[in-house]
Structure formats: structure tokens, C-alpha cells
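Below, a portion of the complex is reproduced, with chain positions unchanged.
Should a chain be cited, it is by its letter among A and B, assigned in written order, with residues numbered from 1 in that chain.
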């Protein structure tokens, strides 16, 4: 039997539906969690669910889950989108950051917020970012996803009046292989109003955005 | 003459009035900045203004500034408070974190938001935090200030539905002397919805909160 204790009350208390972080969990624990959830027809978000883990789930369960390989997330019993107005925009520096950015996008959708993903607008090609800046300015919260040197965070925060939630990614090599360089850039930003979450934590950035939106809508 | 280029337009562009980070600036640069500002009757916030730097400013200028030793901030031409509703609450773990917490409080006030400071509610005395939790829950954004192991960030985020902006402080010794332990706790928090700013960056947390409030009010 699993050691997992189900927390049905979390959404009531903290405003965000519980998600299951799958990395490092055993196959039997994962199977038990999903079965429990589907039996109770609850909404379920699974993050960091590798394709290997996904393959071990039983066919009946896989049929009821919407799995996305890019973001390594699975969703069950998605609630209808309730936020159609322009709340959150996800901006991402390079092709390799798309996986983390999509984790944020799917987490937002799971919590009822549809958010566009504007990809490949890193600062090395500043004109690409400037071409999209008017669209980005229409949103109330910006989630910025970038690896390597993470210059996107400061540049964006200097161009928009919305708060910027930075998601540093472990994209790069040498001094940026582990995402530490991008994380330091987010923390040391010369532009006020940048907040950051852990490296690769697209889920956490989305959860924070959901909490902000829920306070005001 | 100073190398400083004045940025009159910043508030229009980014939603936060410019503040002057004084640490490491020469006395002559500081004097020039304040004189320019007072002549134009602009609002001015100076952060990390040490008592030594403060003492070198001319008496005429000091008379026109509201200097606070605890937070090492000076304010001129404060605009009237425009946010009286319950927007932001500052929660702080120990007596030694009050300096950074007050920097956040003064920055909020400078931007028109009055925020209470609930001090000395670290997790070693959990009952003190629980005694205050209902009051804290009345606010839309929580700024949490803590040094040492920074456990306050996760505990708070598990108790409230508001987003938590963590400010790790360089309070402690040994492994926490430089604030890195508290920073790591904010980033690695097991509670979703915690965002963080740089170590001791009370100003930055307040600037982010101002940006959020401005989006929705």
C-alpha cells in the first residue's frame, strides 16, 4: 500500500488544486494516486511524469489522462476555462526552454486560465522581442522562461509595467549547465519587480500566477 | 559633475517610481541626485543610505528628506496614500529581520500603499504565527521576510491563499551568514506559490507588490 495521504482540502486552504510531483515516485505510488483520483472524479495534475513512468500506468488509466510529452504533464477531469480575459502571458527565450514553459501553460489551464506562449524571443535577437512587446503588454502578469544567462528577465521587466515571474531553466553548458547563471540573473536583476521561482519550476510560476489572479477576480 | 542620467520616464513605463540605490555611490553623486530631484519637486526614494552617507548630505537637503535609520531609506515629496484597502501585509521572522522588512514597508508607502508589519513570528514559536494568521489572511499579497533557515516562507504559504513574496535576509552565522540558506529555502519551498527576490531586497519585494496592485486597482 502507498504511503501517500490524500489532501482533499488543499484547494480550499491555499487556492491551488493539488498537483502530484512524479519525479522520484515509484510506479506503484503513481498508479495508486491516479486510481484514487479518478474514482472520486477529482481534477488531477501530474508534473515531471516521464514517458517511462507514463508507460507503466495501466491502459485504463492512461485512457482517462491527457498526457503531454513536451511538458511531461498529465491532466484528468479538466475544469472548463473560467478566465478568458487577458491575465497571464508566458514568454520564453529559446527553443530549449519550451518544455518548462509548457509546464507553466498546462498548469495554468488546469487552474482555469488560458495563457499564450510567445517563444524564441531571447535577447540575442532583441528585435524579435520588440516585435512582440505590444502584445505582451496587454497581460497583467508575465511569466518569463529563460536559461543560459537569463538576460530576458531584466529586459522584459524594463519594458512592461506588469510584474514578471522569472523561471530560470537548466539550459546551457559550462557555467550555465545547471541553471544557476539564469537564477542569479533573475535574483540580481537591475529592473525592479522581478520575482523568481526555482530552476525549471514552470509549475511553481504558474501556481503563483493563479494565486494572484484568484485574489483579484 | 555626476555620471548619473536622470530617468524621468521610468514610472510611466514600468509603473514604479525610480529609487536610488545608494550603496557604493560617491557622496558627490548622491548630493547631485537629491538636489536635482528637489529642484524639480519630484518624489524620491533613496535605499541603502548609510548613516555615514546621510551625514555627508548638506543640511538644507537633509531638512527636506524623511530619513529612517532602521531601514536606511530617505523619502522626499511623498505622495498621499492612495491604497487604504487591505492589499499588502509584511510578515517577519525575527527582530534582526526588521531592518529589511522596514525597507519594504517604506517602499510601499512611497508608492502609496500602507502595509502593516507583523514582526517576530518565526516558526520556532509557531503559536505566535498561528495567533496572527487570521489577520494575515485578510491581505491579498504577503511579503515574508526571514533569515537563518527561512522556514517561515513554506509555513506561511501553506496557511494562506495569497501569493507569498519571500525576502531572504543575511541574518545568521555559519551556513546562513550570507542569506544563502534562507534563499534556498524560498526557492525549494514545498508549498506552491512562493516567489523570491534577492537576499535583503526589501525594496524589490515591495516594487513587485506595487506592480501587482497597480495591475488590478
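As a convention for this text, a contact is a pair of C-beta atoms (placed from the backbone, for glycine too) under 8 Å apart; a residue touches a chain by one contact, two chains touch by 3 or more.
This is a predicted model, so every value here is computed, not measured.
For this homomeric complex the structure file specifies 8 copies in total, of which 2 are displayed in place.
Convention: only the chains that are shown with their structure count from here on.
Computed centre separation for the pair chain A/chain B is 27 angstrom, with centres defined by C-alpha atoms.
Contact residues on chain A toward chain B in their complex (touch as defined above): 13-16, 19, 140-141, 157-163, 165, 183, 187-188, 191-199, 203-205, 207-208, 210-212, 214-216.
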